[in-house]
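Partial complex: the chains shown occupy the same locations as in the complete assembly.
For reference, chains read A, B and C in written order, and residue numbers begin at 1 within each chain.
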Amino acid sequence: MSLDLLTAVTIFVLSLLVGVEVISKVPATLHTPLMSGANSIHGVVLVGAMAIAATAHDTLGYVLAFFAVAFGAMNVVGGYVVTDRMLHMFRGSRKQG
Amino acid sequence: MDTAIQYVLLAAAACFVLGLRLMNHPATARRGNLLSAGAMGVAVVATGVVIARHATITVTGWAVLFAGLATGSVAGLYAARSVRMTAMPQLVSLFNAVGGGAAALLAVSDLIGAHAVPVRVGVPASIDIAIGAVTFTGSLLAAGKLQGLVSGAPIVFPGARLVNVVIAALTLGSGVWLAARPDNTVALVLLVVGALAFGVTMVLPIGGADMPVVISLLNAFTGTAVAMAGFVLGQTILIIAGALVGASGAILTKLMADAMNRSIANIIIGGFGTADDAASAEGGAQGTVRSGSADDVAIQLAYANKVIVVPGYGLAAAQAQHEMAGLAQLLTGHGVEVTYAVHPVAGRMPGHMNVLLAEANVPYPQLIEMEEANGEFARADVALVVGANDVTNPAARRSGNPISGMPILDVDHARSVVVIKRSLGHGYAGLDNELYTDPKTTMYFADAKQGLAALTAAVRTFVG
Amino acid sequence: MSDLTVGVVREETPGERRVALVPGAVSRLPTGVVVQSGAGAGAWFDDDAYAQAGARLASRAEVLATADVIVCVHPPEDALRAGQALVGLLQPQRRPDAVAAWAAAGVTAISLDRLPRTLSRAQAMDALTSQASVAGYKAALVAATAYGGFFPLLTTAAGTIRPAGVLVLGTGVAGLQAIGTARRLGAVVSAYDVRPQARGEVESLGARFVDLPGAASGSGDGGYARALTEEEGRAQQAALAEHIARADVVITTAQVPGGRPPVLVTEDTVKLMRAGAVVVDLAAGPLGGNVAGSVPDTTVVTDNGVTVIGAGNLPATMAPAASTAYSRNITAVLAHLVRDGALSLDLTDEITSALVVTHDGVTHDGGAR
């Protein structure tokens, strides 16, 4: 996984642009679920935490890795579930438009 | 194989984008979240496969990994499922805190474990740790404030401003130091401690009403921290997802602040000093009043099956009958059943509402009388009270006041109540209306004409 | 350029308050105008107003003697001299004797009721339309005033008042105007006409068109209805009965060109109606009306409590507005006929040829109607 800085920055910038564009005029009622949904996405830090766990080799490393993985997992699992619960109330959306 | 997995991760990242996009619309939001969750699952499994294939992981490593996964998942799942609807925002804040914490830990662990760290990783690592740590304590505190564990009022102590500046300077300084010398443990510790402290002092002076905006802002922070962690670890998916959340979170924060008529700068900077006055619009002694925006009300209306409109003198005073009829027509056109419940003494002359609604060409069959309406409220999703007051005031059911004994429209039997008026001001009889503090009630403070026009526009964005 | 003198006489028909030319129209004429003193009084136009507008006031005899063109609503009984022109709603087919007299005397008689009404450019001359418009509006008011209930729906502390059901029969100009006015007042209006194209026009005013499954439909020439056969008429009456019985207010305006107005509401049907119901018959006149038993200019209350108002000349009750509109029609006709200060009748012109009843001793039948 080599990544030179320019490439990393390029990807970063493009992702920022995507992030800016992807939020349109959202109804206020969706603000919180949307925030929660975005919150779950940065739970992807779990992937990084797993990589750390994979390279850890001393106690400090294991401890850090444990917390990183646990935190990440909590962010991911809790985040998606709570978002889904929030969105439950829009179930009534049976309109065509 | 490794490359293939990288493509899988890229696809997952693209799905995050798609998921967020779908979450912009009520009708597709849930699907969006599921897509995003699915992509996340794939990404985790793919990473697991990579780790297994490389086989550099120790057995303890595996144990730690699974223990962490299990602990985090169970905790997250439990918290998410058991939380009450009203407590969800603080839970989101909590999840955000652990996310930020994890991002900071990644960089810390990388720096500690590293032997010859190239200097240029120092910059993102330093940013990652700073932001991650600030988010960690800041979000925890925000959650605590919302939950009531910490006072929701802005907490200001003498010299707070000075302390803040000192801590900020310390954090900044150690951050720069660490960026330059990524292997310096002192710098690392200083930065971690400073940032954790700054998270606290940043959120402490901000009032509870502004918390949603702050949480959203901290959410964007975490995104950025995760992206930086991606730089440190060289993981593209972290960069993409992190930047995505960073940018979309920032936009969302702006939207939220706009919807509340606040500016982000005001909230953060204003936090250091002035008390916030967003709550002053709320009810006096008797209870709390929940007020909503046009969008909030619009979504209730657009997704209702049955709406009963209760017109009152305010509708006439604002001469908003055409806007009212227009909104009703829009809703009817999208399959919502709309009727008008006309109270015998609504307005200021017999038949006032009839004259008004006839002017707007509301067909007679849409008007229902009080008795009939009172039978129907229980089946209504929304009772939309427009400029009416006395005729909906539950005080009439008690004795000892000027409207005692007057039959009223039982709007409080509807599943939810929306009241459009300019203030909590009184009606003809000069009485407070406890309907406004009913937990079912959303107040939409506006002149009826302007308010209904805004509402119509907002509804149109949903039913489009 | 005013070699020509236009004369205005006072209307002599009983109950007629209109005047053929209002002061405001005097200056719009490119001719001299002589007005009988008091001609406008019924419509609240006093002699001063005419004088100020530039007209000369004179006695009736003097007006009749000096004017080259006499304008009127109803034709005066006075003898006219050769070469003189008479412009008004002359109803020639109802006055064969007068027509013969005018022809004999060499009078040029020009009747506005012979106008080809579907011709768009003739609309400014269309006195039948302008007067029917007044009549229709007033009919709704007369009905509302005579009716003992409210037209609109009202929800009040003393109970909810149901809106009145108004049925308009015959939806020509007057009928449509009655529909519009009754709707404004908040009544629930339905309407019926024998011409098929009436449906769209009724609905364009927000009223409901009544379908009569059994009844014939009949358009005639020039936008008018044709007279129904006796059998068709009876079928229509029968089909209408139930709708009429349900109505609180019925306004009838049906006419067929030249003939007597069709009877739409029979005596039996009136008996079916509720006590307190009101019927306004705009067709009531010397030849009868749309309602059996309606008497022109008279209000009759039947035994079963139905008020039947014979309202054949409602424009006269709104003399100021009706006269103002009528003056416009008259000036438009004169503008069409007067060339270089003299009456010039181009009988090849579609409009002129239709309007002229007698000229140079010859009687014209005006083609249609």
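The rule is simple: a contact is a pair of C-beta atoms (placed from the backbone, for glycine too) under 8 Å apart; a residue touches a chain by one contact, two chains touch by 3 or more.
Treat the numbers as computed from the prediction; the structure is a model and nothing was measured.
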| task | Give me the full-complex composition, label by label, with copy numbers. | result | A x2, B x2, C x2
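In this section, only the chains that are shown with their structure count from here on.
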| Geometric centre distance via CA averages, chain B-chain A, whole Å | 17
| field | Centre distance in Å when chain A and chain C are each reduced to the mean of their C-alpha atoms | value | 80
| remark: Separation of the C-alpha centres, chain B versus chain C, in whole Å, is 69
| Residue numbers of chain A (touch at least two other chains) | none
| field | Contacts with 2+ other chains: residues of chain C | value | none
| note | Contacts from chain C onto chain B in the complex sit at residues 152-161, 163, 186, 188, 206
| chain B residues within the chain A interface of the complex | 9, 16-17, 19-21, 23-27, 29-30, 32-34, 36-37, 40, 43-44, 47-48, 51, 54, 56-58, 60-61, 64-65, 67-73, 75-77, 79-81, 83, 85, 88-89, 91-92, 94-96, 98-99, 101-103, 105-106, 108-110, 112-113, 120, 212, 215-216, 219, 222-223, 226-227, 229-231, 233-252, 255-256, 259, 292-293, 295-296, 298-299, 302-303, 305, 334-335, 458, 461-464
| said: Quick check: in the complex, which residue numbers of chain B touch chain C? | reply: 342-346, 350-351, 353-355, 358, 361, 364, 367, 369
